[in-house]
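Quick one: structure below, then a few questions.
Here the complex is missing one protein chain, while the rest keep their positions.
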Amino acid sequence: MRTRTWFLTVLMVFISVTVFAGGSTEAASADGSWKPTKNVEWVVTSSPGGGSDIFTRTITDIIARDKLVDQTIVINNQTDGGGEVGRLRVSQAKGDGLTLLTFNSGDLVPMVTNTPNRLSGFRPIAIMAVDRHLLLQGTSPRFASFEEAIAEAQSGGRVIIGGSKGDDLNLYSMMLTEFGVTEDELVYVMFDATSDALTALLGGHIDYCIGKPAASDQYIKSGDAFPVVAFAMERFGGDLADVPLLSEIGPYNNIESPIWRGVVTSKATPDNIVQYWSDILQQVSETETWDKDYIERNMLTEYFLPWEEATAYMQAYEENVLAGL
Amino acid sequence: MENLQMLMYGFTVALSLENISAAIFGAVLGLIVGALPGIGSLAGVALLLPLTYKFNPTTAIIMLGSLYYANMFGGAFSAILINIPGDGPAVMTTLDGFPMAQKGRPGQALFTSNIASFIGGLIGMFIVIFTGPSLARLGLNFGPVEMAALLLLAMTSIGWLLGENPIKGIVTTAMGMLIATMGMDAVRGVPRYYFGSIYLMGGVPFVPLVIGMVGFSRVIGLMTDRKSAPPITERLHYRDCMLTAHDFKRLLMPSIRAGLIGTFIGILPGAGATTAAFVCYAFEKRFKSEEPLGTGAIEGIAACESGNNAAAAGAFAPLLALGIPGSGTGAVLLGGLMMWGLNPGPLLFTNHPDFAWGLLASLFLANLITLAISWVVIPILVQVLTVPIALMIPVIMTICVVGSYSVTNSMYGVLIMFIAGIIGYIMTELKYPTSTLVLAVVLSPIFETDLRRAFLISGGSPAIFFQKPISCVLMIAFFIFLALPIIKAMWKRMRSSKGGV
Partner (left out) sequence: MRRLAKYVFPVCLIIIGIVFAVLGVFEFGFWDEAKGPMGGFYPTLVSILLIAMSIVCLTLARDDKDPKFPVQNLLVILAVLAIFCCTFLIGMFPSIFLCLVIWLRKIEKYSWRFSVIFALVTVLVFYGVFGKWLAISFPNGLLGDLIFG
């Protein structure tokens, strides 16, 4: 009896010591767990108040509130070089798990188009949100339907589509391939942000506008814009359930250029540290606050990809973009 | 007058103790942040956004709106006192504000800017309240084609600022236009003129450029003046800062004019407070003023300050009525509003009338509160100018460094400020104007981008500028403006030859 108690006590002590000791060093300990022991820098390549910034701050607020990480996470807005400087710096940073970067599809497109930097320069940690595009038309459109517009473009006419920079461009190049038209037949007018493109649509200056469900919702409800196509593999839900897919309006394949928001870190980071952050972010994505403050507000569906799937997803996306260049 | 009723209702929402305190708090913060060189309204609003999370939605929105608004007031303070504009719109204020302060009337300069800001904001708010949604829809009619035509017209008025040496003015305008082309080509999405530098791929950041070219270059030049007496030598009493009745009369008409023009510019997509300040200032040059504009004229300060506040108010029309942010700061505000579950847009006034009208009412209050606060603060601020110049130089120098760092969060901003300052100093010594360069940096990219978008839409054909009604009118006005000096000269010659015969 006493031997067993003695044995159990030793076992308990051993387990507690391991658990407490495992978190106190930076290097991987016996059970592979790692925790940051200094401030964490989270780089955001857009200015405060922008989409990426709000995304990041929502996450860090949840982490702080729920005390998921012991250390402080400091957000660093680095917009130099259109964000390329920040991205390059993080990709080359030490693999100590103390530098994170918010990285979206809208960041990847200009990065691979304009710099030699590639996804392989990073270790993806997670994808926390995915959105898809839809196509909107205004209140006095030139064409009775989008099929008519495509036909016009295919026979050498001009159709004007507006959108923002970044990931909308990728969708546009997919459209060109799918419809078999040139840039001068299906013309893309690039605006700084989707809201500017929407403004042009509302004013009747362009024929169609590429937008996202959240941004377009209120204009659809107020009758200022009409969704004509959903660029996805399956129909949207909710109020947008009636919007047809590309394959439903003509002899085309469904095309989509998903807009994803993710988090990455430097190339030198080892697997166990990547796993740590991936787990933390998974916990964030499962909180109710994340659901309410981010997912619902942006009319998204819950979505989380941990690091291995996120890597594969981003790689597939990058290949698609590079093929279109 | 349903709008008036709704506004009154809005006031009842806004006038609760909590909301008034929030408005005051927001106004104070906004004033301070607006006055800090470098940080400007965009980053200031964004950084202060988290402070509003603690409060309930209506109060938070009121604080946010008040903050945004007071920012416009604050920008003039550092412009007038130390010639470093707090943000883009304040650049124009330095042209007359700083000389006026240096002539020994800093208090009057600050008061002029504040009262003009108040008048401009008031006019803007009235117009927005009573015509908001329709005004916003009017703005929608200005697409790329119309904006390009409008800016073409505006670019010709840079001529008014050219000063004594028009040739040098054109040179610096062209310099500014070229600087603006460096970086991302907004129409193609690929970088231009970056000469292999990853930093330059994002272009030359505007605020550090301005701090350097306007502020730092002046500090460099100050070294030779440092033995001379500071602009004011004894403590100024409150009444030494006050405007005379005559001063007030001088600022009234320019403020009203600029208020109307500024509001209109505020609703246009792409054009913001800086554009408004410039256009109103340039427009004011056509009117008589007691002193020439650029030497410390009250009319100059009044025009641009009223214009920029009116534009800030005007920008609320498309923001609230259509959910379209007119500027970067507007986008942050939009984000803030959306975080509170308010989606500005066509349905805002229908779905959340208490919010929307409460916000508008509180902006009126913010206008008043900011004016009141600045009245208290100005006589204190003015004492800054009693500090010996020798002491001011190192302080302003370091403010330039810290300010330009804070806006880009990197030493790149400091480097740009440094280079711009040296170039600006050389330019000033060689009598090349720097204000035209700065203005070209603001207006030129909007012009070029919209011009190219217009051609994309028309398929390479310039005829579109005459096919669309608004643009056609603007183009005709442009040609008339161009032809005017020639016609005048010909007219003169005809009359003198008749007289001579």
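First chain written, first letter: the chains are A and B, and each begins at residue 1.
In the analysis below, contacts are C-beta pairs under 8 Å (C-beta built on N, C-alpha and C of every residue); 3 or more make two chains touch, one makes a residue touch a chain.
Since this is a predicted model, take the numbers as computed values, not measurements.
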| item | value |
| --- | --- |
| Full-complex contact with the absent chain, from B:138, B:171 or B:253 | B:171 |
| Residues in chain B touching the chain absent from view | 33, 36, 39, 43-44, 47, 167-168, 170-171, 174-175, 177-178, 181, 185, 187-188, 190, 192-193, 216, 219-224, 390-391, 393-395, 397-398, 400-402, 405-406, 409, 411, 414-415, 418, 421-422, 425-427, 429-432, 448, 451-452, 454-456, 458-460 |
| On chain A, residues whose C-beta touches the chain left out of the figure | 38, 74, 76, 183-184, 187 |
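To be clear about the criterion, only the chains that are shown with their structure count from here on.
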| item | value |
| --- | --- |
| Whole-Å gap separating chain A and chain B, where each centre is the average of the chain's CA atoms | 34 |
| Chain B contact footprint on chain A (complex, rising order) | 47-51, 53-54, 57, 76-85, 88, 110, 113-115, 158, 160, 165-166, 169, 184, 187, 189-190, 192-193, 195-196, 198-200, 202-206, 217-219, 221-224, 293, 297 |
| Touching residues (chain side chain B, partner chain A) in the complex | 42-43, 45-47, 49-50, 140-145, 183-184, 186-191, 197-203, 269-270, 318, 322-325, 328, 331-332, 334-336, 338-339, 341, 343, 345-347, 408-410, 412, 453, 456-457, 459 |
